[in-house]
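One protein chain omitted, others in place.
Naming follows writing order (A, B and C), and every chain is counted from residue 1.
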Amino acid sequence: MSIGEALAAFNASYPDAGGTASFVGKVRSDNDVKALELTHYEPLTLPGMEELAQAASEKFGLAGVLAWHRVGVMTPGQPIVLVAAAAAHRREAFDAVDFLMDHLKSASWFWKRERRGDGWHWIEPRDQDRRDLARWK
Amino acid sequence: MSIGEALAAFNASYPDAGGTASFVGKVRSDNDVKALELTHYEPLTLPGMEELAQAASEKFGLAGVLAWHRVGVMTPGQPIVLVAAAAAHRREAFDAVDFLMDHLKSASWFWKRERRGDGWHWIEPRDQDRRDLARWK
Amino acid sequence: MSVRILFLGPLRDLAGQDDMQVEGTLDWDRLLQTVSPLVAAQLREERVNIACKGRVLADKTALLAEDGDEVALLPPVSGG
Partner (left out) sequence: MSVRILFLGPLRDLAGQDDMQVEGTLDWDRLLQTVSPLVAAQLREERVNIACKGRVLADKTALLAEDGDEVALLPPVSGG
């Protein structure tokens, strides 16, 4: 299922919600990035994402929530992550997507490394990512 | 073109952007709403939306921006508005979608009325919508 | 050729019509006399704007429309 199909299906699933906000994150090609690899630890990663989606749903009173995250090797332009939130009003939908992304970026069980001209480099969350996450505490 | 197709095409148009945020607003069925009618004044509405998209693009350094708004009579569950923003990082993409929606809600040339059991009622922006808009000034 | 006055949004209901045509030069005072008292009262409110030839007037009392021009009466907006 493509991202467009997923978003169309998600939208159609919550006709009574006033709005759906979404975000698609892709591999960027800056810093000479040739490829990105995401790894996970399934016994923690999947339950963690389910808890995160449930937390967002309760915190923002969502009608529905979608959180997809790929693992494996991806090249620039390819999608890594898709989140969507359906709510009565746009503010709750926006905030939920923001919350989900902040937690997927720096508080979910994924490890990311990128391959540049000189080999693989592990990536840690930026200070900005940590500050973004701290807003929800 | 459906919303899913539009978002898929938009995403594909900006492969180098790190992320795309989007929002779809739909007719809600609360308050006994049977239908919603949106009218516009094309000589102002379309140039106004183009200026708004340009302003968002400059303010948030976007790779691309999409702003669709329907006019006519719509029923609950049907989409009214679709906005999307592609940017290097998620924060700029989120903020641009937020900015676009706040301006489409209460600072663009549209007039909205809803039909309830007792007839048509004109809708003005909520206080919350005005406060949201004021954040950008 | 005449000046076409358009009633947008709720002003259309208040005017009971989509538009009206008037001959010759239309300025602010003549506009207020041409439309119904209810519409005129709305026009005097700050939150109601006027566009002439596709441009919103910074000062609506400076309206000066000639034959062939379109004047749009713009009540507060609500979209999305």
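Here is the rule we go by: a contact is a pair of C-beta atoms (placed from the backbone, for glycine too) under 8 Å apart; a residue touches a chain by one contact, two chains touch by 3 or more.
Quick caveat, the model's predicted, so the values are computed rather than measured.
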Partners of the unshown chain among those that are drawn: A
Subunit A residues that touch the omitted chain in the full complex: 25, 38-39, 41, 43-44, 47, 69, 80-81, 101, 104-113, 122-125
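Going forward, only the chains that are shown with their structure count from here on.
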Distance between the centres, which are taken as Cα means, of subunit C and subunit B, whole angstrom: 27
Per-residue multi-chain contacts in subunit C, two or more chains: 80
Contacts with 2+ other chains: residues of subunit B: 25, 101
